[in-house]
Every structure is written in C-alpha cells, then in structure tokens.
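With one protein chain held back, the other chains of the complex are shown just where they sit.
Chain naming follows the written order as A, B and C, and within any one chain the residues start at number 1.
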Amino acid sequence: MSQDKQPISTEERDKFAQKVRAWLKRNMPSKPDFRLPLTFMEIDNQAQFDYLCDWQCRVYEAGYLGMSWPAEYGGGGLPQVYQDIVTREMARLQAPFMINAIGLSWAGPTILKLGTEAQKKRYIKKILSAEEIWCQGFSEPENGSDLGNAQTRAVRDGDSYVINGSKIWTSQAEYAAHMILIARTDPEAPNKYAGLSFFLAPMDTPGIEIRRIRKMTGEYGFAQTFFDDARIPADTLVGEEGQGWNVAMAVLAFERGAALGQAGGNIMSVITSRDLVETARKSLRDGRPALEDVRIREQLVQFMIEERCLRLGRQRGRDQRLLTPGREFAPMLLGKLQGSEYMRRMAAFAVSMQGGQAPLYVDDPMALDGGVWQRQHMNSYSATIGGGTSEIQRNIIGERLLGLGKG
Amino acid sequence: MSQDKQPISTEERDKFAQKVRAWLKRNMPSKPDFRLPLTFMEIDNQAQFDYLCDWQCRVYEAGYLGMSWPAEYGGGGLPQVYQDIVTREMARLQAPFMINAIGLSWAGPTILKLGTEAQKKRYIKKILSAEEIWCQGFSEPENGSDLGNAQTRAVRDGDSYVINGSKIWTSQAEYAAHMILIARTDPEAPNKYAGLSFFLAPMDTPGIEIRRIRKMTGEYGFAQTFFDDARIPADTLVGEEGQGWNVAMAVLAFERGAALGQAGGNIMSVITSRDLVETARKSLRDGRPALEDVRIREQLVQFMIEERCLRLGRQRGRDQRLLTPGREFAPMLLGKLQGSEYMRRMAAFAVSMQGGQAPLYVDDPMALDGGVWQRQHMNSYSATIGGGTSEIQRNIIGERLLGLGKG
Amino acid sequence: MAAEELKLKYTDEQAMLADSAWGFLRERCTSDKVREWMDLSTGYDTTLWQEMADLGWLGIALPEEHGGSCLPAGALVSVVEPMGRYLLATPFLATTLAGQLLLGTASKAQCREWLPAIAKGECIATLALSDAGGSWVPEHIDVKASRMKKGWRLEGKASGVLELAYADLVLVPARTDQGLAVFAVSREDLSYTAIEREQLVDETRRSYRLDCDGIQLDDSARLGKGDATAAIHDAHALAWLLVGSELTGVADGAFSLMLDYLKTRKQFGKTIGSYQALKHPAVEIMAQIEDSRGLMQYAASVFEGDKGESAVAARMLKAYAGETAAYATDRAVQFHGAFGFTWECDVQLYFRRATWARHVFGDALHHRARLADLLLD
Partner (left out) sequence: MAAEELKLKYTDEQAMLADSAWGFLRERCTSDKVREWMDLSTGYDTTLWQEMADLGWLGIALPEEHGGSCLPAGALVSVVEPMGRYLLATPFLATTLAGQLLLGTASKAQCREWLPAIAKGECIATLALSDAGGSWVPEHIDVKASRMKKGWRLEGKASGVLELAYADLVLVPARTDQGLAVFAVSREDLSYTAIEREQLVDETRRSYRLDCDGIQLDDSARLGKGDATAAIHDAHALAWLLVGSELTGVADGAFSLMLDYLKTRKQFGKTIGSYQALKHPAVEIMAQIEDSRGLMQYAASVFEGDKGESAVAARMLKAYAGETAAYATDRAVQFHGAFGFTWECDVQLYFRRATWARHVFGDALHHRARLADLLLD
C-alpha cells in the first residue's frame, strides 16, 4: 500500500474530487426495487448480492478501487490520498457500499503484506473486481472471543491440508470463493497460539458445508461452515505453519483499526446523526414533532458532538503531531469500539423517540422511515459483538494502550 | 434483638408515633450556631461532638434508643416495630442523628450476637447512652478493600495482647473509647483468614496514637491509628482466636445491609430529592429557575423515582412474600450500594444544575443553600468507598446473590 | 423533608394467585410454544385461553355478580408479571382493560350483557385508546361520534388496537358534542376494510389499525350516559400498571436467560459471568428489576385509592420498568455474544416484546414529563 510520499496540491485534490463526483453521478446505479442492506453482513438474497457485485466491479474498472494497491497485482499504484477522496465522495453521494468487505479490508491487505508472490498474483485483482468474494473463518461455536483457542484441525497430507471442524458467524459464506481460515495444525504445540496456521481456503472444496444462520432481525447474512475432511491445497497457507496467530493478529489490526477507508471504498452505508434529526422531525410524540422536545434535542446534540468526535479521530490520525504522545494509536484502536457503540446507542435512541410508532416494524406502511431504525437497532449488535466484542476491545485497549494489567 | 413476634395494632402504632412526635417536638435541641455535620463520618470538632452526644443521651434516657435490645443490658426489650417508628419520626422531623453510629450499628449488634456475657454487661448500655463512643479499625493503608489481608499484629502475652501496626479511615478515632479491631494473631495460619482475631480495643491504651486525616472537603472526620506495642486486655477478644474473619463478616453484614434503622435511631441526616427540588427552585440558570428547564425536570423526576425505589426496597424486606424467590436478600444487600451511589449522583447533579453559582463553596454568602451540595458532593464518596467500595459491593452481590463466578 | 411511609398491601389471595400463575405459565408457556403461537394468525392458543379462564384470571377484578372474584384491580399484576416473564401473548390484556372500562362506564344492563361472557373467556374484548398517529393522550382521540336521527355514526381512526381482527367486542372512545363517550362495537359492525394489521417488532402480539368511517351504531351502543373522560383516564392508568408489570416480567425473563449464559458459557477458561465487565452490569440489571418490582407492588397497592397517588405510582412503574426492560434486553443480546444475535436465541423474543411494551400506553419520556408536571410545580 503506497504511503503518502507525494502529497498532492489542494487544487489537484479538488479537481480530482470533482472528477470522481461527476463519474459517480453518471454511473451510480438507480435504486433497486428491493431493499438494499446497510452492511456486508446483511446480504440476505441473490438479488442484493448481484446488484452490489456489479457495482463494485464497475467502480474497480473505472479505476476507483484499490487505487493505492500495487499496480502489478491489479491495483492503481497511486498515493492513498486519491482513494480517500473517492471513499469520501462515495459516502457523500450515498453510493452503495463495496460488497467484498472481507476481501478488501482484511484478506487483501494480509496477502499483500504476508502472502507469497504467487498468492498476490492469484487473489488480489479478483478481490478488487468482486469476481471472487471472501469470507472469514475465525470464530468457532465454543470459542467466540477466544480466537487463540480455535479447535478446527488442519492436518498436512502431501500437497494438501485436511480440515475438520466448524466456524461460525461467517458472513457471505454462501457467496464466497475463499475463506481466510484459522486452524490448528499442531495440537501439541508448547502454547495454544503456536499451534495455529492461517489459510486461504477455497469454498468449493468438497467437504465444506454451509448452514445459514437467521439473525434476530428475522433475516439472513451469516452462516456456520462445517468442514468434514475438506482437502485444501497446501499452497493456500499464509506464512509458515504455526504462525497463524501472528497472521490473524495482523488481520485483526486491520479490522479493529480502520474499519472504513484504507483499502478503499466505503464498506457500509453510513447512517449519520443528520438522519437521526430527520427522523426526529418526522416522528410525532403526543401530537408534536419529537424535534420539539427539549430532552430529545439535548440527546440529538449529544449524538452530533460524538459523531464529530469520531470523524475528528480519523482526521487526527493524518497528522502525527495532533496525536497524544504515548497514545498515538488511540484513535485507531478506539475506532471500532466507539463507532459500533455509537451506532448501537443512536439506533436505540432513534427507536425510542418514535413514541407510539416505535413498535412498528419494517413491513408496516406506517413505520417511520420504513422501520429502518428498528432493524438497525437489532443489526447494530453485529458490530458491538463481531470482530471482538466491545468488552474484549476495552480489555485490549486497556492492556495494550494504557498498560494496565491483564484481568 | 427481639423479632416482631407480637405485631402491634395500627391504632397502637399511631398512638405511639404521636407520643414520639410530641416528645421530639418538646425535646429536640435548637439549631446550634455552628454547622452540624451530615453524617457521623464528618465530626470535625469538639462542639459538634458534644452537641450530638448530649442529644443521643437524651434520646436514650427517654427510652427511644435500643428499644429492641435486651433489657438486661440496657435495652428496651420491646419489639423492633417501636424502634422503627421512632427512627421514622426522627427522620421526619429532621432530628440530629445518633452520633455513636459504629457502636449502635456494628459494635453493639456484634457483641450482642457473639460477645460474652461479661462483654454485653460491660459495653452495651454505654453504647446506647453515648457515654462511650466506638470506632472501627478494619482497613489498613495497604489493604483497603482486602480486609482478609490485614497485617496489624496481635501477640498474646499473659493476660494481654500486644498490638503493632496501623489502621486507617477510622472515623471519630480521637473521640472514641473503644475500637472494633481486626488483627493478625497467627501469621502461619493455613490461610490468611484463619490468622485473624477480633478485639474490642480500649483507645486509651498507651501505645495507641491517632493522626487525623484531612478530607478532600478540607475538613476532618477520619484518622489513621498507629499501634506501637499497645497492650490490650485479652478479655477484649470476641469469639475465639482465629475466628476474627467470621466475626468481621458478621459485622460487615450489619454495615452493608441495613445502614439505617436496625439498632435504632437515624445515623445520618437524610437528604432527599425534595431538597434537590427546592435547590432547583432557587437556582438560577441563565436568569430562570433551574426548575423550569425541561431537562432538569426530567432528571429530578428520575431521582424521585429512584428514591422511591430505595424506600420501597426497605419496605419489601418487611414482608417475605414481596421478595423475589431466590433473591430474598437483594434489597438488603443492594441497600448500601444503591443508596451511596444514589447520593453521589444526586449531589453531583445538584451542583451541576447551579450554573454560574456551582463553583461557590461553603463559606461564600452567595453559595446556594450555603454550599451544602458542593460539600456533600465530595463527602458522598465516603459512602461509595468506605465499608467496601461500590466495585467490591458489586462483586459480592454478583457472586453471593447471583452465583456468578469469582473474578 | 422526610416522606410518608410507602405502605405495601398484599393479600393472601394475591399471593395464591401469583403462585398459581407463575407455576402454570412456567410449565405451559415454554419458548417452543411461544414460537409456535407466534405463527398463528391470532397469535394465541384457544385451549390455553380457556384454561386461563377456568383458573378465574379473566374475572379477577370483575364483580362477583358477573362471575368475577371481585379482587382489587391491583391483584391483576400477580398474573400479568409472569405473562411478561414467559412471553405469553393472549387477549388477556385487551380483554381485561376493556372489562374494566365497561365496568367504569356501562349501565347495569350493559354490564350483564358482556361481563359474564368476559369472565368465562367467551368474549374477546378490546379497546381503542390510541389515535391514528400513535398518541396515547386521551385528548388526541380522533374518533368522533355524531348523533343521528337514530343511533350514532362514527368517523376517524385509531391505532394500536389489540386483537381487533377477532375480538367480539371493541370499545371505542369517541368525541361527542357532550365530551367523551365510549361505544361498544361488535364484530358485525366492522367491515373487512375497517381493520388493518400492524406489523409489530414483537411478532407474538397482534395489533391493528381501526378505521371507523361509516360505522353506524344503535343508541344502545353507547356505554352509560355521562362524560366518560374519567373512566378513560382510569383505563389508561390500569394499562400503565399492567404493561409496567409485564415489562418487569420481560426484564426478569431476559435477565434469567442472561444469567444462565453467564454461568455456563466459558471464554478464556472461565465462565463469562466471572468477568466484572459482565458481572457488574448483571448486578445493576438485577437491582433495577428489584426496583421495578417494588414500584409494581406499590402501584398495585395504591391502585384503588387516591387517583392522584395511583396515577403517579403507575406512571413511575411504566417509565422505570420500561427502561429496565430496555437495558436488560440490550445487555442480554450483547452478553450472549454472537448467539444473542440469532433468531434462534430466545433473547430476541424478549427484546422485541420490550420494544413493544415500552412504547405502548406512553413511553418513559412521556410519563416522566407528566410526572414532572404532577410532582414539581
């Protein structure tokens, strides 16, 4: 990933932003007649999937995705700043999000950083074009937060590894071509971490079976994946056997850190406090707009301040001098925790201020904003739980950033 | 302590309450020209001490203290219900509190439950009459919450124990005749708890020195007590040598449970949400009474609801059928945690709603209500920290009442 | 200022009723059953309904002459709290509220017509207390009743009408020239298009919009004679008491699932409940549930006493128990981790029930604003 070695002038930025905006306005797909999901974890059916894949492919082909990734593997070879401008413009115009989120944010960076030359050639371009969708196989039924305790086995047998076990909370499992997979290659290793290895498992391997999981919203989006003597090629190993923990930690650093931006493209639709204010304007409480209730106004302002804090946290990361000495990683490490908790609280509040309309759900014609907040309230937990619960995040930050003792 | 074996009729209750009220109105001392403390932990000077001792003595001599304690040791031998009526009437008329709080609520019940006949005869009556004030020697500088780790040593030598070490956060140490003291008699015991013993140490023992501790309010009220070969009589031991932990747990059950009532008499002045509302009425925010601010009204109502919850918790304890099966001790165990946290939050809020007057302290003529809330805000921590911090309380309740694993 | 003592009244009848209700529902109202009933168009099981009637629940607060037990209305919480705890959704709430509104407005003859059937479980009754936009303030009722040469003609809309599609009796408060009146509308009076089902977050409940335009009623459809405003207020107050009790049960149910999980699920070699980040919120939730129960017991104790006092107590319960249920269900999802996020995990049922119950009949913000006016000025 290229660093900002050649910062560009403000004029060039503005010009480029204008060009992107114009392209987006011409090329953004019209709203489909079905409901679009808000995040990549909420793909419920094939129509949503196809629509979003088409869109990502079009963005990539226009040169607006993976702009900072190396050109030899299909990237643009440009400074990161261009991608950031595109990402921002996409958010501004509310473009549909990039569906291949795991590929773009986690698998891709990992392969680029730790993969072999062959792996880079094999995978990177198709991640960007959405030709091959990726999913993640970290959590297991018995070890949700305790990644180091993964029990799925991988046994070397000639040119293959034979996988047995099960992974859960795999989003897009049924659409994915590959899975980033953590499995145990050495159960006898001196410590549990040393026994793990990291694979890029092809999902069409015989012996892999997928069972979709229904979410609390009533919809789908996650799956449990079962491995029954699934034989994957040995060259899908990333790093050495036994280095899986270190590779996974690098991946999680991508996930826990900058959930947005980075590899490029917005990976989820952005709900902001402005939407909340609009809902307050439309919502009637005891016959008056909720926006007139002083107590609700107080909360709205509080959300707007917090949202600005989240955005400023990202801005501060761009200038080392603005970061607190000794806590330089704070905005990055806090991003996932604060962002997901903010969204959960905002959605909860958006529902609660709707008064008598609050109990209406998405299929009701009278539901405010089509019930989007009611669904979002439930979906918001995927981010406060997935990728390490908020509780685990606080442990990590307290221990690694603040140097507090392990619990 | 007599149980409610002979419940009395409503008429008798009313008649008795009337009698008490009349007595209080006739006998309550007039407001002194110095400031009175709000709790027994805030005795700052001799004038306050004398005033409060006189009052407790007068209450006792009228037969209104220790009413349910056995008559042979100086108590009234009556059902608890009489004492409860007195306590309530005292609170209602805002009578000064009973100064001998440690004696009434902790030392007294412990001696009555676990002491020898000689100890009961020796100590109980003077606890009630305030002739002998008690203090508590549990916490040590290095082991605030970790009572079981107490390092103060007690070595048997003939008819005495020789004490060495130090205790902190002893309220009224400089006024007290006795201390309930936990000390280590056997450093080699199989576990740390088994090495502890419980004493009723005379404070006039040579070798005991007291250093007053200044509180964050700028006032006094606590002390550190040093023991330097202090020789106390062996017959001040409660229970057997090595049973100190069990005795202390019984004492803490008194402290952590029903901080009010029980042995009799209010042990602190009661600040209620009504006072908060009055402050809101008098407090100007941007030129208007704080009471007109809808956001402040919202908080006031929330405090009033919570206060009612605390009061109802005590009421529910009187009828076993109203308690939740399996959680019968919940209101009792929660009382200290909820009450102290409520007071801390209420005081913090009372300060924060005062706008431009909030930074004024007790000696300022323009300070609202004489700055009582500003001081109370700081003093409120004595209850969220003392007697086991709120964090420790939550552990205890989570583990003992809910059966959750130890951390 | 020290406050007056808060007296809790609790009779042996209430204790027996509670014992029986908790036992019956624990056994009969399992999560499998709740999920089964959820898929029925009416949302409830008629056999169970009849058993409830046989247990006397539908007549708890009805006069003996109409087949009831004549207990104070406060006694109803003894059966409603466990209904929340076990997620039962039957026409009990609607029928009970309608029965009490009948009692408060109707003539003796009208009472005789409906109440015995209600007490026996043979009449599903409901009432239309919310305006079309979801406002639960009686002043916003937008159904209007006009005097015709013969009988009455209704117009206007209502929402949040429970069980409407299969209710035998619908009580409709309406504005008339002489204040508010309540009309008894039979199923036959309603056309197919008058009823629209609401899609609720809570899939166990059945709620409908009612379009009154064109409904023609006989003179006899009007309950009683005088202005019904006070009786309608009483119906609201009873709803706060009952739904507040339901919310207390809902919070307790979610908490109970959470507690089991905290004690059995292990991560990093320890039960997750041994971590303070989960243990301490669990203590806080338990404390709030206990507080809700205290408020519930008090609101029940004073419900038939002074109107001002009972309204304050019931509003406090509705507000506080609602927020308790919100907090308990929120943390129950979070602390179940990824499993909590699934359809399969029962926590979602409590979460959805809480979302419904918190908001109907006025949410916490609504009630706290009213309490501020009642208590602070």
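Throughout what follows, a contact is a pair of C-beta atoms (placed from the backbone, for glycine too) under 8 Å apart; a residue touches a chain by one contact, two chains touch by 3 or more.
Note that this is a predicted model, so its numbers are computed, not measured.
**Student:** Using the contact definition given at the top, list the shown chains touched by the missing chain.
**Tutor:** Over the full assembly, the chain not pictured touches A, B, C.
**Student:** Which is it among B:351, B:372 or B:401 that touches the chain not included here?
**Tutor:** Considering all chains, including the one not shown, the answer is B:351.
**Student:** Out of B:187, B:218, B:326 or B:403, which is the one that touches the chain we can't see?
**Tutor:** Result: among the candidates, B:218 touches the missing chain.
**Student:** Return the single residue from A:20, A:81 or A:397 that touches the missing chain.
**Tutor:** Of the candidates A:20, A:81 or A:397, A:397 is in touch with the missing chain.
**Student:** One chain is left out of this view; which of A:54, A:142, A:209 or A:275 touches it in the full complex?
**Tutor:** The single option touching the absent chain is A:275.
**Student:** Considering the whole complex, not just the chains shown, which residues of chain C touch the missing one?
**Tutor:** Against the left-out chain, chain C lists 275-277, 280.
**Student:** Go through chain A and note every residue touching the omitted chain.
**Tutor:** Within chain A, the residues touching the omitted chain are 88, 91-94, 270, 272, 274-275, 277, 280, 291, 294, 297-298, 300-302, 304-306, 308-309, 311-313, 315-316, 318-319, 321-322, 324, 327, 330-331, 334, 337-338, 391, 394-395, 397-399, 401-407.
**Student:** Using the touch rule from the top, list residues of chain B that touch the missing partner.
**Tutor:** Spelled out for chain B, the touching residues are 139, 143-146, 149, 168-169, 213-216, 218, 222, 284-287, 293, 295-296, 348, 351-364, 366-367, 371, 374, 377-378, 381-382, 384-386, 389-391, 394-395, 407.
Here is the rule we use: only the chains that are shown with their structure count from here on.
**Student:** How many Å are there between the centre of chain B and the centre of chain C, using C-alpha atoms for each centre?
**Tutor:** 42
**Student:** From the mean C-alpha coordinate of chain A to that of chain C, what's the distance rounded to whole Å?
**Tutor:** The computed centroid separation for chain A versus chain C comes out at 41 Å.
**Student:** Taking each chain's centre as the mean position of its Cα atoms, how many Å separate chain A from chain B?
**Tutor:** From the centre of chain A to the centre of chain B is 53 Å.
**Student:** If you look at chain B, which of its residues touch at least two other chains?
**Tutor:** Correct list: 294, 298, 407.
**Student:** Please set out, as single numbers or ranges, the residues of chain C touching at least two other chains.
**Tutor:** Counting only residues that touch two or more other chains, chain C contributes 275-276, 365, 369.
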